[in-house]
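With one protein chain removed, the remaining protein chains of the complex are shown where they sit.
In order of appearance the chains are A and B, and numbering begins at 1 in each one.
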Amino acid sequence: MRAIALIVRVISGLNALVGNIFSWLSLAIVLVCFTVVVQRYVFATSYVWMQDLYIWLNGAMFTAVAGFALLRNDHVRVDIFYRPASIRRKAVIDIIGVIFFLLPFCWVVFAYGWPFVARSWRIQEASANVGGMPGLFILKTFILAFAGLIALQGIAMVLRSILVLNGKEELLPEKLRYERQDTAPAEVSV
Amino acid sequence: MDPVFVGELLSGLMFFGIIGFLLLGFPVAFTLAGVSLMFGFVGMWFGVFDPSNFGSLANRYIGFMTNEVLVAVPLFIFMGVILERSKIAEQLLLTMGKLFGNLRGGLGMSVIVVGALLAASTGVVGATVVTMGLISLPAMLRANYDPRLASGVICASGTLGQIIPPSTVLIFMGDMLSGINSQVQMAKGNFAPTPVSVGDLFAGALLPGILLVGLYLAWSVAKAIFDPESCPATPVPPDEKKELLGEIAVALVPPLLLIMTVLGSILGGIATPTEAASVGAVGAMVLAALRWRLSFRVLREAAISTASITCMVFIILFGASVFSIVFRLMGGDSLVHEFLTNLPGGTLMAVAVVMLIMFLLGFILDTFEIIFIVIPITAPILLALDVDPVWLGVLVGVNLQTSFLTPPFGFALFYLRGVAPSSVSTAMIYRGVIPFVVLQLIAIAIMFAFPQIATWLPRAIYN
Partner (left out) sequence: QGNQTWRMVTTWPKNFPGLGVGAQRLADRITAASGGRLTIQVYAAGELVPPLQSLDAVIDGSAEMSHGAAYYWQNKSIALSFFTGVPYGMTSREMAAWVRYMGGQELWDEIYDQFGVQGFLSGDTGTQAGGWFRNELTGLSDVQGIRFRTPGLGGRVWEKLGATVTNMAAGEIFQALQSGTLDAAEFVGPYNDLALGFYQVCKNYYFPSFIEPGLATELVVDKAKYQELPTDLQAIIRDCSQAEYDQVASDFYANDPRALKTLVDEHGVIVRTFPDDILQAGADAAVEILTELRDSDDALTKKTTESFLDALSVLRTRSESTDGAYMQAREKFFKI
């Protein structure tokens, strides 16, 4: 059980790290896009690569932080029955969801996406826009990273559920347990 | 068995299967994807679905990741989050409350006006209901407002965000409808269709948004006249009155200028929504900095909120892509087409049925899930029946807002419940919001009777 708790902590730590780093891309999107606007309207110049850049940063950001968002329980749930459910019940739902929905999805994205990304690396694919960004293959790789990071976090969810069902949730630090997540109303919903 | 029949049957079952599985409470994006995959594999077993179609997933995903229109989403979210985290929104609420508090019903009206202003600066609905619930509800209760009226005002004006531009919902809808519209028009042989853009939807939503605000205010006035007990005045002490002018200059004017710059440049046809959004985001940071509130902590929180909200929305789009691949390729499209085009009552009935379905889905699903699932399936059919795309997009927005207000399942009610003191019972919230649901229905009726309210402005601006 301690080993399981350790794995949960390692995976969650990884996604927290990735999430904390890649969240800053949102500020970068703002700054790059603003620069493009200023160049365009004030100096009547623009660079195709910069127009690619802020768009790509968004793609990189939202795929990279997906596992982190899962860790933070930010992905919306239909919570009519889920919110009032007991923690054991939530644990069971998460096991079912990860095994039957999340992991197959990750597998499909990964398996069908792999040749797509590998080819892009082989030809060192750049932006389709002439004068655009190099390194489209890196952006495409984020599709695989997305699948990998949420699969890992999914596995962490299953392991946490196992701890819960064995009455060993206290092996996890407070912030990785279930209780914490129900105190505040979900902030999102746009 | 006839494979066409099997495919249509499976796609129909899948739709209801997904709703069933969603009730489990596992995150929507992954439930959508996972259940669709299962049905895809069942379809493969029956020979009505080719799994090589999943090869197009990565293609679609990179399409979303390099979509120029949709990058406006994180930009507007960032702007809204900065205004909220740096307490600019809160200050706006408090100042407006003081400004109108000495009028009977004035406090409630100030909440409505601020709700509209916040809606015009952000698309983040939940946060607005929560912010107003935390700040304005106690203030209104202290002023002896009827808790029912207070709850109704907060829920309704806190959900204006998805109608009043800028709105992330309208960005996604604009992106989808512009593609669907040009396809439908060309399929009909109209090779010179008037294009639909996010800017059109923003312009189209403005008057209906103002109409809603007007209806809420009219209701507040009526309450003040006919039920004065429910919304008494709170006189401002004279010494505070003097300071008020300065407070207004600080709290109200700068955000108002920012909002007008951003919206004005979009509606004036000067900038694209994406460009205007980046200016708005930088402007919000400047406003925060001028108040010494742009700390590293605020920036970090804004970055994390923006990233995770953006992620949440786009990942639903990822999940919905799996759904639409399986649904479309198993023949679900033609099933919906047969259903909608054979309804008695023609086009209006088809629109009404789609709206009713979306309204009901609104009880369990959030705006994004609903539009990502329903719009790609139904909009091509409705637009082919000559429904105006801008009108349709705005109507969907108002309809879903209504759904989120409707007891017992409306989201806004849950958000308010989460922050309301226990002295305000759930029943009070439910009863308080009912007049506003009626006002929403009146607005929808007006939109059906006078579609120009949504279609006139975009044409006037852009042609």
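Please note the rule applied: contacts are C-beta pairs under 8 Å (C-beta built on N, C-alpha and C of every residue); 3 or more make two chains touch, one makes a residue touch a chain.
Please read all numbers here as calculations on a predicted model, not as lab measurements.
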Given B:Thr194, B:Thr261, B:Ser334 or B:Thr426, the one touching the chain that is not displayed: B:Thr194
Hidden partner chain, touching residue among A:Leu31, A:Val92 or A:Ala126: A:Ala126
Residue of B:Gly63, B:Gly346 or B:Pro408 in touch with the missing chain, whole complex considered: B:Gly63
Residue ranges of chain B at the interface with the undisplayed chain: 52-56, 58-60, 62-63, 68-69, 178-179, 182-183, 186-187, 189, 191-195, 197-199, 266, 269-272, 275, 325, 328, 462-463
Chain A residues touching the omitted chain (full complex): 40, 44-46, 48, 51, 112, 115-116, 119, 123, 125-132, 136
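In this section, only the chains that are shown with their structure count from here on.
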Whole-Å gap between the CA centroids of chain A and chain B: 23
Chain B to chain A touching residues, read off their complex: 21-31, 33-35, 37-38, 54-55, 57-59, 61-62, 64-68, 70-71, 73-75, 77-78, 123-127, 130, 161-162, 168-169, 271, 274-275, 277-279, 281-282, 285, 299-300, 302-316, 319, 322, 364-369, 409, 411, 414-415, 418-419
Touching residues on chain A, where the partner in the complex is chain B: 19-20, 22-27, 29-31, 33-34, 36-37, 40-41, 51-52, 54-56, 58-63, 65-66, 68-70, 72, 74-83, 85, 90, 93-94, 96-98, 100-102, 104-105, 108-109, 112-113, 116-117, 139-140, 142-143, 150, 184-190
